[in-house]
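Every protein chain but one is kept in place in this view of the complex.
Note that the chains are named A and B in the order they appear, and that numbering of residues resets to 1 at the start of each chain.
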Amino acid sequence: MFLELDSVGRTFVLERRKHTEELCVLEGISFGVAEGSFVAICGPSGCGKSTLLRLIHGLQQPDAGEIRVRGERVTAPSLDRGMVFQHHNLMPWRTVIRNVELGLEAQKLSKAEARSRAERWLDKVGLSDFASYYPAQLSGGMQQRVGLARALAIDPAILLMDEPFGALDAQTRVLLQEELERIWEANAKTVVFITHDIEEALFLADRVIVMSARPGRIIADIAVDAARPRREQWRAAPEFAQLKGEIWKLLRSGQQEALLEEVSP
Amino acid sequence: MTAVAEAASTQAKPRERWTDNKWVQRAIVWGALLALYELLAIILGDFYLASLEDIVSGFGQIVEEGRIPTVLTSLEHLLVGFALAAAVGIPIGVAMGRSFVVDQVIGMYVRGLFVTSLAALLPLLIILFGVGFRFQVAVVFLFSVFFVIVNTAAGARAVPRQLMRTAEAFCVSPTRRFTAVVLPSSLPYIVIGLRLAVANAYTGMVLAELWVGVGTGGILKNMGQNRDLPKFFAMVLLITALAAFSSYLIRVLEKRLMPWAKEVRAA
């Protein structure tokens, strides 16, 4: 497997005034992702999705289990993995183009090469006219697109996306979803995409992994076999509605299970 | 640990050592600083620095020599000047924050005097007010009033527009709108203004008294000239404690009177 998670767990130790508290966020997460495939992860808020993505990237280390990329253990962040954050996380003091160049600075590219690469990706997300703007001068959707361009510009083998369209209105979201599908098809990256929007997961992914509420565990792994490019027809297909209902039920039962567990320790 | 330190360090959490306790660190560093000071005081002699024991006994001497009533008189000037500054500054600040015309007409003078060096006005104030009570109060007033005005205006300007709209939609009368919306939401700013104002009022008080050589400032001047350093440093510490306490008092009042208030940044 290209990307493998092997019973990964993560527990946060919270230091209170007098004692310490342990918060188990992820438990026994195992799955593999084939090269070039698009996996969506769905789960209720607070179940550890963002944490899982940080672990895969190497920004944090798991307390249990192991994560491997091409068979090699992940121990630190790497430019082999590009991250699109839940909140755009653009540097407010940098212009759009300079933000896209952020990851290229660590890659020891020449200035001119970095600039032309950044320009190319900015163009692909449709923002070449805004290169000299500051993030505060862009709309929320544009900011997310800059974040996407920044991650794509380092040409990572794996693209990690954390609810990148979560804060957007429905129309912009659909537009960006289509744009992402297009970019993904053209570039054949491996994508791990977090969302709590079931429709978004089904529209984009080859596979939807469903997580339970905290502590986050995998409760289902569902294949989505629809032909690509999908466009609008797939959203209207009866299979789409059926899968959506199935995942919806899983999510609800997962949440109830966790609630029951919290009541009776 | 701060975010920066966290990012710099690795993930693994180092074992806690006894030197990580901040009180241990303070005991060591503060102790070392005091020892260093004491050593310097001994080497340099009375004329340059007062040793710690002498400063401590300096407190006693201040009380014995009957300096405390003088300090209280100074504080009275401070209080009068500060109260005047609050009484004048808050209404002007609100007017500036809520009215475009008022802001344009007096804003430039207020902001100008807020940032510039008011000490330059002292020679004029002496000619106008003499060297007594009125002079002292006027200086304290001038040194504090602009902090009140500028921060109050910032608060009044920052009243959330939605709140005003809601009040208008419910046909709340302008006076009620003022007492129910404008004042409460600018209060945190007013309090910050008052806190900065009181700190600056102390500077004004000392400055005015040093200038004419009366009150607490006069005492400091004498002690300094006579190189009576133990008493001088004791006095400085006393006034500093009073200044810190005044600012603390306003903070406590704020917490008491409006527990809902959020932290705001000073203008």
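To be clear about the criterion, a contact is a pair of C-beta atoms (placed from the backbone, for glycine too) under 8 Å apart; a residue touches a chain by one contact, two chains touch by 3 or more.
As a convention for this text, contacts and distances are computed from a predicted model.
S.K.: Which one, "Cytochrome c oxidase subunit I", "Phosphonate C-P lyase system protein PhnK", "ABC transporter permease" or "Sulfur carrier protein", is the UniProt name for the chain you do not see?
M.R.: For the chain missing from the view, the UniProt record says "ABC transporter permease".
S.K.: Among A:Q143, A:Q177, A:T190 or A:S212, single out the residue that touches the unshown chain.
M.R.: Going through A:Q143, A:Q177, A:T190 or A:S212 one by one, A:Q143 is the residue touching the chain not shown.
S.K.: One chain is left out of this view; which of B:A35, B:I68 or B:A244 touches it in the full complex?
M.R.: Of these options, the touching residue for the absent chain is B:A244.
S.K.: Going by the contact rule already stated, which one of B:R157, B:K221 or B:R251 would touch the omitted chain in the full complex?
M.R.: Touches the omitted chain: B:K221.
S.K.: With respect to the chain omitted from the figure, which of B:A41, B:L118, B:A167 or B:L187 is a touching residue?
M.R.: B:L118
S.K.: So which bits of chain A touch the chain we can't see?
M.R.: So the residues of chain A touching the unseen chain are 54, 57, 59, 77-79, 83, 85, 87-89, 91-94, 102-103, 105-107, 134-140, 143, 150, 154.
S.K.: State which residues belonging to chain B touch the missing partner chain.
M.R.: That gives, for chain B, the contact residues 1-8, 20, 22, 25-26, 28-30, 47-48, 100-101, 104-106, 108-109, 112-113, 115-124, 126-128, 199, 202-203, 205-207, 210-211, 217, 220-221, 223-225, 227, 229, 232, 235-236, 239-240, 243-244, 247.
Rule of thumb we're sticking to: only the chains that are shown with their structure count from here on.
S.K.: How far is the middle of chain A from the middle of chain B, if each middle is the mean of its Cα atoms, in Å?
M.R.: 50
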